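My questions will all concern the structure given below.
Heads up, one of the protein chains got dropped from this complex, but the rest are sitting where they should.
And now, chain A:
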Amino acid sequence: MDTPDSGGMTPLGRKTAETGINFTSTTRFSRGLTFIRTHTLFGQSPTRRIIPQTSLLQENVDPQKIAFLLRKQWTLYSVTPMYKFSYGNLKEYSRLLSAFVAAEKQKGLAVEVGNDLGIKVTLSTLLGLKGTDQDQVAVLVQIASRSQLPFENAENKVVWSGWFCCISGDDLLESVPEDFTCLSLFLANGAESYTAIVGSWFQKTFDCYFSRLTISPLNLAWMAAMWTGCKVDSHMAATELVFSVPCIPQSLDISYAIHSEDAKALWDTVQKTPGEVTQEEVNLFMDCLYSHFHRHFKIHLSATRLVKVSTSIASAHCDGNIKILHSKHLIGVLTLLTELAISQIQ
């Protein structure tokens, strides 16, 4: 149990000194937490992003698990730091979460903890999925349903999966005390009812908060630019941008597909410093695409809303859905998504 003294001046106190006027005080609900917003104030997008150099996965990675994460449509959530989450208890969490899911599914409260639930929840670590060494270990949650056919000794069918990660989330990590685990990005695949149950359990158990993570047109443009610039060895799919025009009664979607070589060539003329992308470069890149489109179709795409970006690296939808296609760029994509998730919770 937390003793009254244990809080003391943990990393919080250290940070406060850096913020302008030093209101050392008895006030805690307000002043004690000033540090949190020193990083990026109110989710304003940075004007410059570094493309991670060490985009390779770490050595201890399980290739099967990584393959599982690719080529699936994931729904994005941001998660506030989890209180008293312990990696040593994953087995116990699996057991309790299984019971919770079974109970919720049956719309009743009482279930036996055991194997006859029809479903099995497993929490496991995703080793090696890290941007920096400080990043906390990613966690995979899977719900498997027991096969209805008794003679079939095949594996249980995974009906829902979700994973937590936080790639290069150092800023957030440094600002919270040890009791908290920062796994700010959550990705779910499967029925939303399962997401709801699992999310509720995490919210109740670790006092965290799940919010849908939507992606603004501005950030989609960043993704379009950054992913276009990435090298891919194998087959290159076309770069496709989908724009939405608000019309009545039905909105009109405009799909704009570019050969990925052409897009890459354009980007290479725009980008000044390798390994770094600026807001001006992103704007310029998009403006070039817009003017090209306007020349042919006389439509100002800048007046519409960018809703979807797909490249050979990944595809992202403004509703907060993502599909990552390439393991080599997994870390890079997750770094950007983690940044967006953290800016949403701060």
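Some notes on this structure:
In this section, contacts are C-beta pairs under 8 Å (C-beta built on N, C-alpha and C of every residue); 3 or more make two chains touch, one makes a residue touch a chain; residues count from 1.
Operating definition for what follows: contacts and distances are computed from a predicted model.
When the listed names "COPII subunit", "Protein cornichon homolog 4 isoform X1", "Centromere protein I" or "ATP synthase subunit a, chloroplastic" are checked against UniProt, the chain not shown comes out as "Centromere protein I". The residue touching the chain not shown here, chosen from A:132, A:200, A:255 or A:291, is A:200.
Only one of A:156, A:211, A:244 or A:327 touches the chain withheld from this view, namely A:211. Touching the omitted chain from chain A are residues 1-2, 4-8, 10, 12, 20-34, 36-37, 42-43, 77, 80-81, 83-86, 89, 92-93, 96, 99-100, 104, 106-114, 116, 176-177, 179-180, 192-193, 195-197, 199-201, 203-212, 344-345.
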